[in-house]
Structure formats: structure tokens, C-alpha cells
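Rest of the complex left out; these chains stay put.
Should a chain be cited, it is by its letter among A and B, assigned in written order, with residues numbered from 1 in that chain.
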Amino acid sequence: MKLIVAYIQPHRLNAVKQALFEKEVVKMSVTTALGCGQQMGYHETYRGADIEVNLLKKIRIEIAVNEPFLQTTIDAIIQGARTGKIGDGKIFVMNLEDCIRIRTGEVGKDAIG
Amino acid sequence: MIHSHIKFYIAASLPAITPVIAAESGLADLSLRINNTWLLVATAMVFMMHLGFATLEAGLTRSKNTVNILFKNFGVLALGILTYALCGFGVMYPDFIVGEGMEWIGFSGWGIGLPEGYDAANFQTGEYTYWTFFLFQAMFAATCATIVSGAVAERIKVPAFLIFSAIYVAFVYPWLGSWTWGNGWLADRGFHDFAGATVVHSVGGWAALAGVLVLGPRLGKYVNGTVKPMIGHSLPLATIGVFLLWFGWYGFNGGSVFSADPEVLSRVFVMTSLSASAGVVSAMLWSWIVQRKPDLTMMLNGALAGLVGVTAGADVLGVRAAIIIGTVGGILIVICVSGFDKLRVDDPVGALSVHLVNGIWGTLAVGIFSPGHRLGIQLLGVIATGASAFVMAVLIFLVLKYTIGVRVSEEEEMSGLDLGEHGMEAYTGFQIFTTQ
């Protein structure tokens, strides 16, 4: 089992969800985040003073999958999120040692889906 | 400050040499004083409607465009007052003497101000001063422009909006208004629009429609034939807005009596209240039936529907008519909000359903319910004013579209106009999903 963490542009979330649903990956958890990456931020002014904004709004998606789904999921995320512009985001993959469904107590591969 | 009033007081009470004449002129003076003061209070109340519009529209749009909508509503108020002073007032009320004191602007006859030797107080009617009349009218003019703001929200470029508003308030609104209120041809034919259901609300609504059509819907609103709701980010703000609008409407309709005449004024207050209340209840019940849950935003728009509707005839209608107008208005809201969506006319705040549809309905209702007025003439006024307003608004928007451009870039629309147009966020620090 793997845990995928993806940072994407906020307005790509719908497209990513769509792409995932088409691949039947329907389980995920989403939070907002501020991200600092290649997109080095920009300068603004607030009441005449300069602000360096380098934490941009991002969406963090967390998806636990069984190995067979790993590549499909990654591909779907890329498909939904890619615009080709800096700031498109990153996907991180970690090993997931266990997974438990709270409702039933199921563990492991069965619990993920 | 403490001294300054004394001279006025003396002026009012001293000339008691020939008591009867004094009493006579004293009565007229006091009558002016009351009516004028009421009209100024009403003006301040209409001012509050602008805060109402600002918060309602901000509440019903997404948080990434909040600074922009506040900016537009606040800016258009200031711009509207100045533009109306510079030129709109002169266009709308050709019989009023204007123009002195502003020749420096470059065009004699424009601007506001009294010629030497004129007395603002007993200027024309003896019920209010020249200045009072101007300011009350200026608040109305700004209202008309503000109506557009909500409908074109979340995608219009700031310069385009400001230029459109300036032109509309300077020329179009006052010109059309003069037909009815400036002793123009509609007035002559007996067209009755008490406080501006057509003259203000529909004229604003037609411009809103023009803007919406020229701009097109927001990105992602209509996808593959389905409507994707773009949910307003703060219903407390929206609710505050409607309460304030209702409050301000007592000034809007009450001030349009143009005197503190007790009979008429109090009727206007009551009819305004009843129609608004009926709009709330009918929108509540109707949305409960149609959507299976009572929809707060529909109720809010329902109140406004009742208010707009009763604006045309609050001075001549009775209890029953007021309640019917509001009730129909509330239902119209629920029908039209989805109806416009079905037609892919994307109006983020329901401005068309409120101001355009109910402005028309209310104006016609005068012809239906008031024995003294004819439906045909009412219809004529609706059509003549509406068609002209729409055509001119479309023209202005099209010119803007092919010159400076009216719509922000896709990228800016996605990340929000607050960053794009203003480089600012409305809610700094809050973690907010801006995924829509």
C-alpha cells in the first residue's frame, strides 16, 4: 500500500477529481495549503508597502492506494493537474504500512478502497 | 458651532411685526424645514443601500473576488455622485437651473450650483432645497450603476466597469429618467413610476443584462449542459446586505414622496413593508416546495423582489395589492433565478431577477391594481425605457469590449480578481478553498 500526497493548483481540483473518478479512484482527502516552489512568488503592495508573497495557495490531496492502483492514480492526478505552467505541483509517494477502516475494523488492502 | 445657529433661529422668529403674515411665512418656512429634513434623512438612508448592495453582492460571490466587488460598489458610489454632479443632473432635470460655479470644468452649463441671487431653499417647489434635491437624485443615480456591479461580478475588468458606470450615470440613466421624472414625454402620457421601479431598477437591470450577455458566463459555470453552482462565500454578509437594502428602501420610497406628507408617507412605508414581507414568505415557501429545503438566498432575493415591485406604485396601491405584488415577486425570483441559468445567462447575485424582472412586474402592477393608471401606458413606459436602456448599454459594452477589453484573462479569473486587479486578499490569514 502506498500513500500519495499531491500538491496542485486550487483550480485544478475539479479536473483532478474528475480524472480520478474516471479511473475509479474515489477515495481521497483534501486540505488547503500554502506552497513555496519553483514559482518563486511575486511582489505586491499593500497600502504602499512592498510585500513578497512566496507562499501561494495550493491544494493538498492525500490518497491511500494499493500498489496496482499506484500508477493509474499518479497518471490521473497528472492528467487533471498539468497545465504546463510553473506551479503545477508535485506528487509524493510514501510507503503505507497499514490501513484500518474505523467502521468495520477491516485492515490492510481491504480497508483502503 | 454653538453660536452659528442663533442667526437662523432669529431669522425664523423675529419678523413677528405683522403677526399674521409672520405666521403665514413661518408656516411655509417650517413646512419646508420638515420636508427638507425628511428628504435629507431619506437621502442618508438611500446611501445605506449602497452598503447593502456591497455586502449582498460580496456575500453571494466567491471569496477570491470579494475585494473586487467591494471596490466596485464603493468606487461606483463616489464616481456616480461626481458624475451625476458634473453632468447627469443637468441632463435629467432640464428645467432646473444648473451650471454656475463649475465653468472651470470646461463646459458651461454642466455641474451643479445656484446662480448668484438664487435661494436654494425656495428654489422651485418650496418643499426642499436645490441641494437636497440634487443629492437625493445623485444617490438614486449611483444605485442604478450599482445594480450592474453584481451581475457582471467575478469577471469584468475594473476599468471597463468604471467607464461604463460613468457613462451610464452621466448620460443614459438621466436621459431615460427625464422621460418620466424630468417632465418628459412618458410623464405627459400618465406613465406612473413612483420611486423608480422602471426608471432606476429596470434601467439598471437592462444594463446588467447587457453586461452579462457581452461578458458571457463565468468559467466553469455551465459545463456540458449542466449548471455548476458557484456558491456565495458568506451568507451573513449577504443577509446584512438585504436588511440594509430594506432599511434604505424606506428612504428610497419614502423620500420619493418628496415631502413629509403624513398620509402618503406612512402609506408608502406600510406598503413597502408588506410587499417586502410577502416577497420573503412567498420565496421561502416556493423554494421549500421546489428545492425541498427553504433557501435563505432565495428569501433574501424575495425581499428585494417585493421591494422593487412595490417601488412603482407604493403611493397609489393598497394593502392587498402590495401583498400580491410581493407574493408574485417572491415566486418570480425562484423561477427566474433558475430560469436565467437555464438560458445560460450567468448572473451571480440574481440582479436580473430582482431588478429587471420585478422592476417590470411592479411597473405593470400599477396598471393592474391602481384604478387611476392604465396598463397600456405602463407597458409603453416599460418597453420604451427598457429597449433604449438595453440598446445603449449593449453599445457601450461592445465598444469597451473591442477597445480596452471587458473581461479579465482566464488565468486571472481562476485565481481571482482580488489578486489580479487589486493585488489583495479579502481575508488574509484564513485558510480558504479557492478551488472553484
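By our rule, a residue touches a chain if its C-beta (ideal position, glycine included) is under 8 Å from a C-beta of that chain, and two chains touch if they have at least 3 such contacts.
Since the model is a prediction, treat every value here as computed from it, not as a measurement.
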Could you write the composition of the whole complex as a label formula, given that just one representative of each chain kind is shown? A x3, B x3
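Everything below uses one rule, namely that only the chains that are shown with their structure count from here on.
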Between chain A and chain B, tell me the centre distance in angstrom, where each centre is the average of that chain's C-alpha atoms. 45
Can you name the residues of chain B that touch chain A in the complex? 220, 414-415, 423-424, 431-436
Taking the complex as given, what residues does chain A use to touch chain B? 10-11, 13-14, 32, 44-46, 57, 59
